[in-house]
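Please see the structure below; I have some questions.
All protein chains of the complex are present and in place, except for one that has been dropped.
A, B and C are the chain letters, set down in written order, and residue numbers restart from 1 in every chain.
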């Protein structure tokens, strides 16, 4: 087993993933812009390095979990970069949710350094990451998929391969997040309709969540929306909007009109405009209630 | 046990439901506009009557499963009607998907004849009805709910009570169908996006349907859309549009803007305009592909 | 010249129209549900009758200007009705904005009494009506169009004939109101965009209103929206929503998806839900500003 690997990005998702890798026996060199966040890991033996580039061992493996396309690109293209330091035989496992186009561009860049780019975006919120319950979508060269399989198994409950096109796994991730956002919006609309027609939204969620929609998304988010509970923040609203925008950009680049995604864009953008960027992304549903004249609740929540 | 009951409406849903009632030991007087459809039931002992009103025994129970609000209203208000014939102590179990407002109006009408209106719309397609796998939502006077419980148990796998407001159960049914339609549209959009970005839609469905969206709606419909298989017709597209319109009307009456429902209205209406009213309602997704320039497939399907 | 005619409906539009007819020399028998509104007319010689049916002279002409389809239908179908009293040779000039389908249905009904239904919906707000500046769209039997031409000339500045189909003129009226509402929404969106990007909305309106969009709708409404001035009420918001809904119903009946109309429906419905039904219909644009986080202004306006 490959034991020494690098890990960059110790945010709410990266930190628990890195912890699971250590738990599985990997020795980590870690880097984070805010170094203090590395403490829980260094206490268990991880080595904190001063520069992202220093996380790489020649021919080794580095995982990155960063906020957006820009952050990933910057890190890969800076001089010196961890990609250069990986060099021939190295693999970059990119866990971030970014555009398929960005992944493809970086894969081409990596090749010039002899490095393989492997897209491995994950589904799951921080608590799922901590519980090793992530779902991992992988795409890229199959040899790299094979070599990194133990690593990915150490961080999730299932790996789904989507072929050799590095853009594919990110496309799946965007599709998944889009479907979740669409379900959130639709649930919110249906709950307001129910409430105004003599049905307790919680009862609606319970019925549908135990029958037609007996799956995590409808059960978990459905309950959360019915209770108007937008804390703790599992996924920041601003990041939710970022993902919807990535979906729309990818759709535009491949000429796919997605009216539902457009609607979601408008809804989440309104939430940002109303000052809710730092709330959980389900707080976008407040606007559904407000548009139906249910102002009191939302006003309260707006102050939260 | 109450053994003699009436049943009106032997379409693709009504017929298997009536069969299950007979299987459970009920003796049925049945009526259908097209009498020939009653044959499978009369062969097993059901009595076919000439007029809908004749299905009722004084103080007894009649179930109706009809196409739309208009059909239910007409049947209840004609002279003589099965409602009049039920008279004091009678119960009308209305299985149809209609507007909460219509249910409330009929409940008021029934009271003048001493009859209780019980809303009991069901979730499930014809094959689910045949397999006794329907989910039944019930609302109306609790005494009527109690008395009819064995009957409803005989036709489904679960009963969900939503209180005494007869409009409530229909509101839940509309919410459910709306959520299904919203999921169909979102899945179609995501699949076209996936397809144009190097991902096989079937693999997408398999991944999401076994993880985040591991529930009947996403698994069944997801597969159907990915395979562009719109036959056999489980639910006629024209009826799907009818339900979306009922949702929008109910939403308008209670001042609930539902932009997703508006979008679905436009999508399904386009499908009707393109001559697909008699296909399965998932055929509305053809337009998603067409809007993305995937013309060949849809043209083929359009001829189907 | 035909001098004795009937007029039913003396609201904010009907009253000034009736006044112009009197000014042109017609003698009027008038009816209004709230009789007191007839005073300005009776003072000038109009005869106020107790029942709508009494406005009709056999074989004569009656104009109606009512709030909605329901009001027109009720008046035409009551017993005795002004239509019956008109009898053979009579003409009913219907000025109200109603559905083409309703107009066609009433035309069929009128024929059984020997009466001709003439659709003559008008464009213009109350001040335009008072100034004899209305634009009149007419459709129906050409003989009736000829006979009523002097009357229609007396109330507007231009008559536009749209053939013999009585539904046609109302279709044009719905198209016109739809285009106005669409322009209002688009102007509001553009003004908020301008405001947040260093451009004074009033300067934007002035520039566009004197060049590309140098026409009444963009000049008048544009200014009103830029100034957030929603009083006096030229056209009640609730009536605006009614017209958008008529458009959507007519579109649905003829299988025409109109996504812009759906969007307008949601916008105006939100305005009603927020308690703005009695404001001018341009107050729907408050929601555009609110969705962009411009809460202070709208809160103020909401109290107006």
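Just so it is clear, a contact is a pair of C-beta atoms (placed from the backbone, for glycine too) under 8 Å apart; a residue touches a chain by one contact, two chains touch by 3 or more.
What you see is a predicted model; the values in this text were computed from it and never measured.
For the chain missing from the display, the contacting residue among C:40, C:87 or C:293 is C:293, taking the whole complex into account. Checked against the full complex, the candidates C:100, C:126 or C:240 give a single residue touching the omitted chain, namely C:100.
In the complete complex, the residue from C:24, C:47, C:130 or C:256 that touches the missing chain is C:256. Even with one chain removed from view, chain C keeps its contact list with that chain: residues 100, 123, 135, 137, 139, 158, 160, 162-163, 165, 167-168, 171-172, 174-176, 178-180, 182-183, 185-187, 189-194, 196-199, 203-204, 207-208, 211-218, 247, 250-251, 254-261, 263, 267, 291-293. Along chain B, the points of touch with the absent chain fall at residues 259, 266, 270, 273-275, 287, 291-293, 295. Touching residues on chain A toward the chain that is not drawn are 245, 251-252, 255-259, 262-263, 265-267, 269-270, 272-273.
Keep in mind that, in the parts below, only the chains that are shown with their structure count from here on.
Interface of chain B with chain C: the two copies contact each other largely through the same residue positions, with over half of all numbers used appearing on both sides. Centre-to-centre spacing of chain A and chain B amounts to 38 Å, using the average Cα coordinate of each chain. Work out the mean CA point of chain A and of chain C, and you get 52 Å between them.
Each chain gets one centre point, the mean of its Cα atoms, and the points for chain B and chain C are 39 Å apart. Residues of chain A in contact with two or more other chains: 259, 291-293.
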